[in-house]
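A protein chain is absent from this complex, but the other protein chains hold their places.
Going by the order they are written in, the chains are A and B; count residues from 1 in each one.
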Amino acid sequence: MIPFDILVAVCVSYVALLFIIAFMAERRASAGRVGWLRSPLVYTLSLSVYCTAWTFYGAVGYAARSGLEFLTIYLGPTLVLVGWWWALRKLVRIGKTQRITSIADLISSRYGKSNALGVIVTLLAVVGTTPYIALQLQSVTLSFAVFVRAGTDGWALPDVNATALWVAAGLALFTVLFGTRNLDANERHHGVVTAIAVEAVVKLVALVAVGIFVVWGVADGPRDMAIRISESPLAGTDFAAGRWVGMTFLSAAAIFTLPRMFQVLVVENADERHLATASWAFPLYLFLMSLFVMPIAVIGLATQPAGANPDLFVLTVPLSLGQEGLATLAFLGGFSSATSMVIVAAIALSTMVSNHIVMPLWLNWQNTGASMSGDVRKLVLRARRISIAGVLVLGYAYFRLTGGSEALASIGLISFTGVAQALPALLGGIFWRGATRRGAGAGLLIGLAVWLYTLFLPSFGAGSVMSAGLLSDGPWGVAWLRPQALFGVDGVDPLLHAVFWSIALNSFAFIGVSLWGVPGPMERLQGAQFVNVFDHSSDAQGWMQGAAEAEDLLIMAQRILGGTEAQALFQRAAVAQGKTGYLPDTTPAFLERLERELAGSVGAATAHAMVGQIVGRSSISVEDLMAMADETAQMMEYSSQLEAKSAELERTARQLREANEKLTELSVQKDAFLSQISHELRTPMTSIRAFSEILMGGEDLRIEDRRWYSSIIHDEGIRLTRLLDDLLDLSVLENGQVSLNLQPANLRDLIDRAVAATTEPKGDGAITIHRDRAAENIELVTDTDRLCQVFINLIVNARKYCTADAPELRIDARRQGDGVLLDFVDNGSGIPKRSQAIIFEKFARLSDRNAAGGAGLGLAICREIMGRLGGSIAYLPGQGGAAFRVQLPLRPPETSAPAGSQGEAPAQLNHA
Amino acid sequence: MKAPSPPRPVFLARHGYRSRRMMDLSRLLPVAGLFLFLLPLLHQADGPVSTPATLIYLFSAWFGLIVVAALLARRLARVDDESGTTEAGREGGP
Partner (left out) sequence: MGSNVLLIEDEPNIIEAIRFILARDGWHVQTHSEGTSALAAVLRARPDLLILDVMLPGRSGFDILRDIRACAEIAALPVLMLTAKGQSRDRAMAESLGVSRFMTKPFSNAEMLAAVRDLAAR
């Protein structure tokens, strides 16, 4: 017999070996040499977490109790795997494109990134998995106990609870070490997966070895084995058809919905093609695992004393037949089965708990927003580690609570039924676009409630949680509500009863509520992406283009993905957009991508909430959805044609309206212009006519009056002539008919000329002109006459309108770039602000103090001239007096400025 | 809005036709399996069935299913590659 301490030593060294293997695999992966780490074989072997201690020990017990029925537990998964083209392939693809981290994340993401669903599924998974973890702990302690009981006396029976506690602690340590190395739950846990693959081999070898020993060592080959079976109590199998179908269904559903199966099947999948291999290799593994179950059970029943626990035949048969080495191997196989299940389940559950419960709570609590707070990575990792410990504590607590009394198989089936409640929402989600969030929620909650009521709570035994009275008579004596005979369905196997009612009511609620309600935009978008995952290789986008929050997003991404990775992601996106630096435009495509990256770490709902918190805008509009949904594509096209037509009409109407407004405006301007011209012409003519008639009257006019009146007629005549000159000048300038007479000149000479031309011989109204002749020494090419005309006008204006007692005009000239700036500043009262805008308009005389008889066209002409010369003239406010700034290139541009460049329609003067 | 995909040809090339039938077969496989696995239920009309015989039958059916699945998986993996439906989400081959 194996001494207990040697067994412990074997066990510890085996665990140490697993640690080393996991550690080496991580090292290899981080060095980039993934190679066989992600081969189809490792993937297939990792799927063997399906085969837990329940399978390893429990299947034999199941066979010993119920005959062939144990096979259903393997046949269901086989059907799902060989039918991979239906569902698994789609599931894996969705998991990859949407960066799904867990089954809760999948359902949450599918139904509009609803965190409520994520929470429900997480709770379901925790409640459903806890008994299963307890089951593993129980199997390990039971197997220890077998060795001790069988061992030589003197060995005290070890404390079963202490063993379970140690195992749980060790598993927690391993899982924390290798399961939470990186935050990205969507990344492969190479260490864990490799260790699990090794354990898969150990359990297969162990079981097959025991089987071979039984068939060829105990019995005399297969033929003898068949005879032994037919002579055993299991010779004739009385199929319970309902259970046969129900168990097959349940085990098939488990492949989809068990959190640990989802973890290895979808999340840890490195390559979709591995699924093709697994589709036959995993059924083959199951085939081999179950091949010797019946022989072991039969031999066990034959050789072991009556009342021996058939769940432990795998151990007790070789042990009692003196095969201690084989027994140790079998023990390691069972140990492997238990540990691999617990490790993967703990990783899967911790991801769910941290992403769907801890993070949302934290986000809620952090009102300031994700970008403003501390390191999210540490928080999430800590949440995951604590969750792992929590899950194991829960499992241990359940183990203590039930006292390990239940048969292994029944605990497993209770778990299966619990997690199977996610099946309708899951399959409906990936195959039916009409499935809604409310439908999924209703189905899940009802399924969960029925499962708890009909199976989970009664499983604690009558009188513990549910009273015996409740079980036999129903609540308040309502018979049709009896937990194990719902709606009067009596006399059925309790498990089958629970499976039937929970799945049926779940599905009805799911389908009914889905049909009745209307999904929201985000649900429909996600639904289409999930259901049509093979068509939608290009992503439909869930975000709208918006203002720049790239920096905030980067800050947040760094907190979750880590600095280097986040910066690389942002830089890649920026480069793809043709930008440099780290801040890409927050296009819908980029947001979608970023959200998916984040989802790989914290789950879809949380990632969506975090991005939404920063971007702060509605992520998707009904219009976007319409654009994406192919069922509405045709309608869209039709309505977009209509839209285009009406847009065109609208455009035409707007053009017409604009043209009409323009014409009206032109007409108004023309009227005003004509009326101005009329006024300017008639006013001098009035004086001329009146005085002419007076003179013609020849009355008793004094000679000096006569002369005075004649001079008035003369002055008004000159005024008329000047007006006509100005009008013609402006007309020519505005029509662009003027040809510039370009010649080289010195600015100083031109100003000299202008000053000389404006110096009145009479000397009245003199104005002092200040100049810096040195600064004016600038050579330029221009139309000298035209430029002089502008200068003269400005000097005359200053003299005419400067209100100062001692009028002064300062002329500043300076080079600026390849041009000249000339300021004409007087010391008068300047021009009020409201008038500054109109002084360059025609007839914009501000007062009628026009002693010299200007028609108000001077500045308008100046502006036209400066435009022709490639420069400009503007009023310069804030200079004390009136100030005009003339800007002039050293050489006019090659092509003279286009007609009407100053904003005046040349047509105006044509009308005049 | 997504550009409309070009209309599919009415007649596929022989190769495409074969691979489509492979997919059909692959979809049918679990149905066939279910049928095979439920068959023993029919045999028990007159009392319990023989366990060894049923065991041999079930394991044979099971193994047959695995063999067919293995053959199909090889073909389909190739089809999947060629049809280009898996361009997204690839992270490199084994």
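Definition applied: a contact is a pair of C-beta atoms (placed from the backbone, for glycine too) under 8 Å apart; a residue touches a chain by one contact, two chains touch by 3 or more.
Bear in mind that the values here come from a model prediction, so they are computed numbers and not experimental data.
Enquirer: Considering the complete complex, which visible chains touch the unshown chain?
Expert: Listed by label, the shown chains it touches are A.
Enquirer: Using the touch definition up top, pick the residue from A:13, A:655 or A:675 that touches the left-out chain.
Expert: A:675
Enquirer: Tell me which of A:308, A:712 or A:890 is the one touching the absent chain.
Expert: Here the residue in touch with the unshown chain is A:712.
Enquirer: Kindly state which of the options A:688, A:727 or A:767 is in contact with the chain not pictured.
Expert: Touches the omitted chain: A:688.
Enquirer: Hey, which chain A residues sit against the chain that's not shown?
Expert: 671, 674-676, 678-691, 693-694, 697, 699, 712, 715-716, 847-848
Keep this in mind: only the chains that are shown with their structure count from here on.
Enquirer: What's the distance between the Cα centroids of chain A and chain B, rounded to whole Å?
Expert: Roughly 36 Å separates the two chain centres.
Enquirer: Tell me, which parts of chain B touch chain A in their complex?
Expert: It comes out as residues 1-2, 4, 23, 26-27, 29-31, 33-34, 37-38, 40-41, 44, 47-52, 54-56, 58-59, 62-63, 65-70, 72-74, 76-77, 80-81, 85-94.
Enquirer: Would you mind writing out the residues of chain A in touch with chain B in their complex?
Expert: Result: residues 36, 38-40, 67-68, 71, 75, 78-86, 93, 96-97, 226, 229-230, 234-239, 241, 244-245, 248, 270-274, 276-277, 279-281, 283-284, 287, 291, 294, 534, 537-538, 540, 627-628, 630, 633, 636 of chain A touch chain B.
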